[in-house]
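All protein chains but one are shown at their positions in the complex.
After this line comes chain A, so read on.
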Amino acid sequence: MPDIQVILADLGWPLAIALAWLSGEFVHRWTRLPRISVYGLVGFLLAQAFPEALSSGASSNVTILANMAFGLILFEFGYRINLHWLRINPWIAVSGLVESAATFGVVYLIAHLTGMPPLTSLLLASLAMSTSPAGVLRVINEENSSGQVTERVLHLVAINSVIAVFVFKVVVGFWVFQTSGSLTQAVSHSGIELLVSAAMGAVMGFIVPALLRRLGALAQDGTIAFALGVILLVAASRAFDVSPVLATLTFGLAARHKRVAFSRTERNFGGIGELLTVLLFVFAVSTLEWERVVDGAGLAAVLLLARFLVKTASVAAFAHVSGIWWRKGVLTGIALSPMSVFVTLLLEQTKYMGIVLVDELAALTAMTLLLEVVGPMITQRALIWANESPSQEEK
């Protein structure tokens, strides 16, 4: 007779994913709320009810799959970024830099005022700058939205996520330097890691399109080749301890600027991509604990409100000069709400160094949960209010 604990451990994740998917479908059909919000909520509730069944270590299969899922989304995200636009209309880049810097400053200030240690405040501020590419892209694809809010959100997320990874790594480097006293070690943990990640992505972005061109089968085989590229890149990033986030994002960017077809009909990488997304969003909250959420709720609410206001005001300030009306500027800022998945995976990769911010910092736990569930809803609302999502009768 098999042990009930063993059965639960084996069935835990598949059941959680199935339940999350089913709930996502029902709730989306009834309320039109984003599916990913439901995945997160179901994942969190199940993780509280059955903590043993949904456990995941840094090298567990689930963590690896979640990283793959995130890699696929980041590739697709990078593929949609047009760097040329940032040169033609520099105000987009300026608003990205300003909203990131202002968010960093305000969150650091609030954290500092509440008596948080400077290093923790810096890490928290750097994470708060980012918007989750996964959350935003999934909502955009689900809504099939198009227009200036959609385009700008994608580009601003790319800017603030890259800055967030960069600043986060620099702070981590600084932390390594403080604890180990070794400058070499500190530099290798930040600068070199970033450079190597980007280089790996760029090389993959060169190899895959070249291979596809040689095969002469761009339209048919593009999706599989890119998916395999992402899987290899994520595995290599883990093996070399570099950032899969930057690597996969750079891969997408490089492939796009090589003008290689990634068929639009294969958005989300088809059915397998959808499946991995459910896993990713369930996984992202499975490490959070209810007690910490409650403990940190107060500070989290203040930080989130500040982040929301700063981002919205910063983007809206440059709306007119960058060619849109102020209303769309405000909505672009509002759409930058999601944050959680990005944060979870970034911290997951830093855990081995002893930085376990999510466990130590109750406010971050609450922020992550809130933004995983509510963030996509806010982005969806912003797209609907901007008239960039087809109305219900047109869908």
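Quick note on the criterion: a contact is a pair of C-beta atoms (placed from the backbone, for glycine too) under 8 Å apart; a residue touches a chain by one contact, two chains touch by 3 or more; residues count from 1.
Heads up, the rule we're going with is that contacts and distances are computed from a predicted model.
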>> Please identify the absent chain by the protein name in its UniProt record; candidates are "Nitrite reductase large subunit", "Putative glutamate--cysteine ligase 2", "Phenylacetic acid degradation protein" or "Sugar ABC transporter permease".
In response: "Putative glutamate--cysteine ligase 2"
>> Tell me which of A:147, A:191 or A:270 is the one touching the absent chain.
In response: A:147
> Which one, A:85, A:174, A:206 or A:385, makes contact with the chain that was left out?
Replying inline: A:85
> Residue-wise, where is chain A in contact with the chain that is not depicted?
Replying inline: 79-82, 84-85, 88-89, 144, 146-148, 151, 154-155, 212-213, 216-219, 222, 259-265, 322-325, 328, 387-388, 390, 394
